[in-house]
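Read through the structure below, which is laid out as structure tokens, and then see the notes.
Yeah, one chain of the complex is gone here, protein chain that is, but the others are all in their spots.
On to chain A.
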Amino acid sequence: MIEVVGLGKRYGRTTAVRDLSFTVRPGRVTGFLGPNGAGKSTTMRMILGLDRPSSGHALIDGTPYRELRHPLRKVGALLDARWVHPNRSARDHLRWLARTNRLPPGRVDEVLDQVGLTAVARKRAGGFSLGMAQRLGIASALLGDPEVLLFDEPVNGLDPEGIAWIRGLMRGLARQGRTVFVSSHLLSEMSQTADELIVIGQGKLISQSTVSEFVAAATEHTVRVRSPQVERLQKALVHKGATVEQDGATLVVGGLSSAEIGELAAAHGVVLHELNPQRGSLEEAYMRLTAGAVEFGTS
């Protein structure tokens, strides 16, 4: 379990992360969603003890990362697949990493096999394609057989096959009861991989919910209504507590379903020419939500 409590990070006068609190639970994939520059990587670096928070703290099963005795056995992370010396072989890279946490040398070959890099284990990591580098990064994350895993934008730049592989891997790890925390700036990606979503914008928490709750809330629809008796209908709708925008003979109604509007119109004897539910796209809703955070952030 990862607990983030009031986490903040300032660089001089700019604030990258402000007062962020959330919990990442085991047994599911938790998506960390936000536009580029929202503070996702900074938050992950603070969870891993790489960056010092300006305020608040992050705990791994109740312990700050820096106090873990053999952190790789508890937490595996892939922050950037290019963090490898290009002239060192994949196997040597994992060999020194295994040694830091007293992991048996046999683990190196196990994880290389698990990510399908055995054939190129002795090749220079600098010659790897992005997909292979990503696999090496995942091998380093899995090295200590950790309960908690963090992946920062793991599918960026991968081909469809690589994306499918990573999705399957993350879901498999969560099924084994591990805590899987994965960031992305793409909602479509997250909606296919994650069970739960933590959404941030401008370094602030926007929501933490299940994916289906987020989708339902984010795409909460409006209804387009056309009627020759708009004024009467509008009065009735407002009375019912709906939000109404008028554009000539057309009303855009929020807060009521099309069924409720139709029944209301019938009760008031209003003729309807059109009754059309408008479902916003998920991406649109996400942009609206995070754009709101931008305005909020600068006020």
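Methods note: a contact is a pair of C-beta atoms (placed from the backbone, for glycine too) under 8 Å apart; a residue touches a chain by one contact, two chains touch by 3 or more; residues count from 1.
Quick note on the criterion: contacts and distances are computed from a predicted model.
Chemist: Pick, from "Thioredoxin family protein", "ABC transporter permease", "OB-fold protein" or "Putative spermidine/putrescine transport system ATP-binding protein", the protein name that UniProt gives for the chain of this complex that is not shown.
Modeler: This omitted chain is identified in its UniProt record as "ABC transporter permease".
Chemist: Of A:84, A:163, A:190 or A:256, which one is in contact with the hidden chain?
Modeler: A:84
Chemist: From the list A:61, A:92, A:110 or A:145, which touches the chain that is not on show?
Modeler: A:92
Chemist: What residue numbers in chain A mark contact with the hidden partner chain?
Modeler: Per the touch rule, chain A residues meeting the hidden chain are 45, 48-52, 65-68, 71-72, 77, 79-80, 82-89, 92, 95-97, 99-102, 140.
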